[in-house]
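With one protein chain removed, the remaining protein chains of the complex are shown where they sit.
Order as written gives the chain letters A, B, C, D and E; numbering starts at 1 within each chain.
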Amino acid sequence: MPLINVKMTHEDGGATKEQKEALSKGITELFASIFDGRGAKSAVVIIEEVNMDNYAIGGKTVSQIREEAK
Amino acid sequence: MPLINVKMTHEDGGATKEQKEALSKGITELFASIFDGRGAKSAVVIIEEVNMDNYAIGGKTVSQIREEAK
Amino acid sequence: MPLINVKMTHEDGGATKEQKEALSKGITELFASIFDGRGAKSAVVIIEEVNMDNYAIGGKTVSQIREEAK
Amino acid sequence: MPLINVKMTHEDGGATKEQKEALSKGITELFASIFDGRGAKSAVVIIEEVNMDNYAIGGKTVSQIREEAK
Amino acid sequence: MPLINVKMTHEDGGATKEQKEALSKGITELFASIFDGRGAKSAVVIIEEVNMDNYAIGGKTVSQIREEAK
Partner (left out) sequence: MPLINVKMTHEDGGATKEQKEALSKGITELFASIFDGRGAKSAVVIIEEVNMDNYAIGGKTVSQIREEAK
């Protein structure tokens, strides 16, 4: 029974319901295919979207990085 | 000084303030009772409620599961 | 289906198997009692024990704190 | 740049190097395919294997569950 | 490529954009200075602010603690 946690920045309105469903389904199937069926019915996938002001790479928030890239 | 993190789906308006207080208090007392008083004054309990679209079990989001159960 | 993660320092040989069982069982029952039975059969409790060199409070590792307390 | 964290019980000698590589590669490709290429070169996947004594479902550790299933 | 996750209570309107930027930049520089430059361009810092009702210390939520301190 694996637990999978995904953290990603919340961009452009955020991940859609369809994208979240596809990601949850895909990760679960992938895991089960690699580990002899483990988790097919029980894997937990949690997706957390993080504000771009609260997510930094290399010392700059993603908001700063986006701003500079304009 | 234990740290306890609780993740749960946000359903029906979410956990009430009273439920969160009871859970925090209860876990802290339980921990202290098992580990000779450790954490009684310092245990940290964080409760995170996750949107049902962002929480999947067995490859389906809880939103999907609830929808199918109707 | 709540997920509960417990982080604690690994001290004096670590938590015993009995303590871990009691903690897992207790938290699950507590959660179910507060939230109308939710999680009674499905709550996941993960206990992580962290080396005292890798766990700091107020800027000092627990190893340092223990050493100073001698 | 998504961060994906996988927690699973350490069973039968643990996940092999090949399984971990396949899981990391597969999740990254899946994510990128769903989110327009995001993360293809930067997604971070961390796999944590947890001792069966430290991982409980429905109030019983996986060690207990395995023991009872014998 | 270190990942740093900061959880803090959301108080008084929350951390400002400037505080988040300073924290992300400072932690990244600190890490790189201690570990021979590692992470200078790649460290990820995620800041999560948690509602005071959902964050407890010693069995009381921060909301309760603040209330009692009035």
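Everything below uses one rule, namely that a residue touches a chain if its C-beta (ideal position, glycine included) is under 8 Å from a C-beta of that chain, and two chains touch if they have at least 3 such contacts.
Small disclaimer: the values here were computed from a predicted structure and weren't measured.
Remark: the absent chain touches shown chains B, C, D, E in the intact complex. In the full complex, subunit D contacts the hidden chain through residues 17, 20-21, 24-25, 28-29, 39-49. Residue positions on subunit B in contact with the hidden chain: 1, 3, 44, 46, in rising order. By the touch definition given at the top, subunit C reaches the unshown chain through residues 7, 50, 53-61, 63-64.
To be clear about the criterion, only the chains that are shown with their structure count from here on.
Chain centres here are means of the Cα atoms, and by that rule the chain farthest away from subunit E is D. Counting the residue numbers that touch the partner chain, subunit B and subunit C have more than half of them in common. Between the chain pairs A-D and C-D, more C-beta pairs are in contact across A-D.
The interface at A-E recurs elsewhere; of A-B, B-C or D-E, the pair that shares more than half of its residue-numbered contact pairs is A-B. With centres defined as mean CA coordinates, subunit E is found 21 Å away from subunit B. Subunit C has its Cα centroid 26 Å from the Cα centroid of subunit A.
Annotation for subunit B: residues touching 2 or more other chains are 7, 39, 57.
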